[in-house]
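Let me begin by handing over the structure; questions about it come next.
For this view, one protein chain was removed and the others were kept in their places.
== chain A ==
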Amino acid sequence: MMLERNMTASPSRTAKVAEDHLVLSEVGMTFGTADVIPSLSLAVRRGEMVAFLGPSGCGKTTTLRMIAGLIAPSRGRISVGWRDITRLPVHERDMGLVFQSYALFPHMTVSQNVAFGLEMRGIAKREIRVRVETALEMVQLGHLSDRKPRALSGGQQQRVALARALVVEPSILLLDEPLSNLDAKLRDEMRVQIRSLQQQSGITAVFVTHDQVEALSMCDRIVVMRGGHIEQFGTPGEIYEHPATPFVASFVGRTNRLSGVVEPSGRLAAAGQGLLAEGALPVGQVQIMMRPHRVALLAAHEHVPPGHNALRGRLTGITFVGDLIQANVRVGEDEITVEQPTRRSTALPLMGAEVTVSWEAGDTMVFAGGAT
């Protein structure tokens, strides 16, 4: 408390950088002999929505369950607003958790489900009725309040689960792959709805997902996880444009991969052809990556604008998919995929033709080490 007051008083705070709300310090989890999470440290700021993004089995749910208190971490410390909650029992943590399987109470109606958390907090009956009604209106389910969960569709159950978690105004909202059991159209709707509810209430939220689109489009910041550790923690823009590792580059968005070298002189080359890149380069074997849609397909001797890379190769495949042309170009040992929006005047080059692929120097991502 003391610290907080001092900080708000200091002039440097006028820039209004949100304070850290949920902090994990060297948190680890071991199941039997399996070290599922070796050591994890991160801080979620007040009012932001952070995604835990990673492939299935990387420890996202485990981390979320430790935050909620459903499992006790083997090591480390979890705190919320400076208060250490590592040993606090689940029911005293004041966190709203939305499960992948919804986990609604099957023996209660929709409104009883939503009222449950309020009843546990000993709130007066009349106030409960009003708040439940408001919460159900918020997710457009007011008309279904007397139904049992089994009489609802998946999307409706999901919204009840959301209303049930939000109605108690928890300090932190935790969502575990809340959209993965919905069909594509509903998923898009719910994405927008969850994000706008989170922003309206200004609640701090953690959103677990293995879907990069959800993470990029909904969240303020993204924790990319792999094998129980953090690969990168940053805004969607940072994660996408400046991935810290080859894993992040290929897990978030699609990538082309070329093997290359950085000579001691600092010259970058792939397949014997020189390339441009921004920033400092690691000397030795490197992986070079760029996004397919940022690469252009040019005729062999077409002019390449300054500041652009150009690689000569041979066209090995071309597919016309209406909006896009996808082309595969063999460059030395590697193959590059190019995606270009079509124009009416686009003339398709012939298979086997000599072509040039070109991209801006700034779109070149270079990582130390050979291909794995």
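In this text, contacts are C-beta pairs under 8 Å (C-beta built on N, C-alpha and C of every residue); 3 or more make two chains touch, one makes a residue touch a chain; residues count from 1.
The rule is short, and it goes like this: contacts and distances are computed from a predicted model.
Novice: As a check of understanding, state which of "Electron transfer flavoprotein subunit beta", "Polyamine ABC transporter permease", "Cytochrome c oxidase subunit 1" or "CbbQ/NirQ/NorQ/GpvN family protein" is the UniProt name of the chain not shown.
Specialist: Its record in UniProt gives the absent chain the protein name "Polyamine ABC transporter permease".
Novice: Among A:H21, A:K60 or A:R93, which residue is in touch with the absent chain?
Specialist: Touches the omitted chain: A:R93.
Novice: Name every residue on chain A in touch with the hidden partner chain.
Specialist: Spelled out for chain A, the touching residues are 68-70, 90-97, 99, 101, 103-107, 116-117, 120-121, 164-165, 168.
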